[in-house]
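Of the protein chains in this complex, all but one are displayed in their positions.
Our next item is chain A:
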Amino acid sequence: MSSPSIHPTTHHQLNKRTSFTQSVRNSLTMAYRGLLKIRRTPEQLFDVTFQPIIFTLMFTYIFGGAISGNVENYLPVIIPGILVQTVITTSIVTGVQLREDMDKGVFDRFKSLPIARIAPLAGALLADTIRYTIATVLTFTMGYIMGYQPDGGLGYVALSGLLVILCSWAISWIFAFFGVIARTASSVQGISMIILFPLTFLSNAFVPVKTMPGWLQWFVNMNPISHLVTAVRDLCNSGTFGWDLTISLIGAAVIVLIFAPLTVRSYMRQT
């Protein structure tokens, strides 16, 4: 009996609730775990690496001439559009991976630890911002290579990148929710694509809204993706903050406010 005895009363101070600082700390640790996992399996970055490159090339050269007369004039339209589309599509992976992760035994341990309930979710979502950052940087880089010269300057481009990353993070809460409630990872992928595909294409991301029929214009103008695309265009192409930026930020906040508690609650109820 060389080791000290363990007694519940003297063992450590028992806290009934997790403090805010602890929640943040736990979430950051979980994010660190996410980064370690990405480092261990770099092949899961395949999509965020190649989608921006391939899509930017494809869409620009296919639609450029038809929509804006030439590729150069199309770039200020398509780069913000493709950026939003690519990065937001990337956020689906968050839900898919969360589902896969939750099916593993390690999540049981997380649940049995005295940590903030939100941490395993928040951490996973936070770690995924690295994916959005990669996609963002690659899309802009492709743009520059193809001759895109945003009038807003580098500072505003960076700012728009941050905006897209932030909004994608917010939207990833929706997919995280699907991830938590769905049975299998592939069904998460399926549901998410069905929602996102129309949302990203029925927007002003690729073509001018004027060319669409009236009823569609109504939807496209309502579509939050359109507002985000416009906000990015404002920032990149003219260095201005518009109403669309405000709407995008409010939209992101609303999504988080609704889906974060919803996701955490279903996550807690699951086992």
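The rule is short, and it goes like this: contacts are C-beta pairs under 8 Å (C-beta built on N, C-alpha and C of every residue); 3 or more make two chains touch, one makes a residue touch a chain; residues count from 1.
Methods note: contacts and distances are computed from a predicted model.
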item: Hidden chain of the complex, named as in its UniProt record, picked from "[NiFe] hydrogenase diaphorase moiety small subunit", "ABC-2 type transport system ATP-binding protein", "Hydroxymethylglutaryl-CoA synthase family protein" or "Sarcosine oxidase subunit delta"; value: "ABC-2 type transport system ATP-binding protein"
item: Sole contact to the chain not displayed, among A:48, A:115 or A:164; value: A:115
item: Touch criterion as defined above, residue of A:26, A:189 or A:263 at the omitted chain; value: A:26
item: Options A:18, A:133 or A:266, residue touching the unrepresented chain; value: A:18
item: Chain A, residues in touch with the chain not shown (by the definition above); value: 1, 3-8, 11-12, 14-18, 22, 25-26, 29-30, 32-33, 36-37, 40-41, 104-115, 119, 271
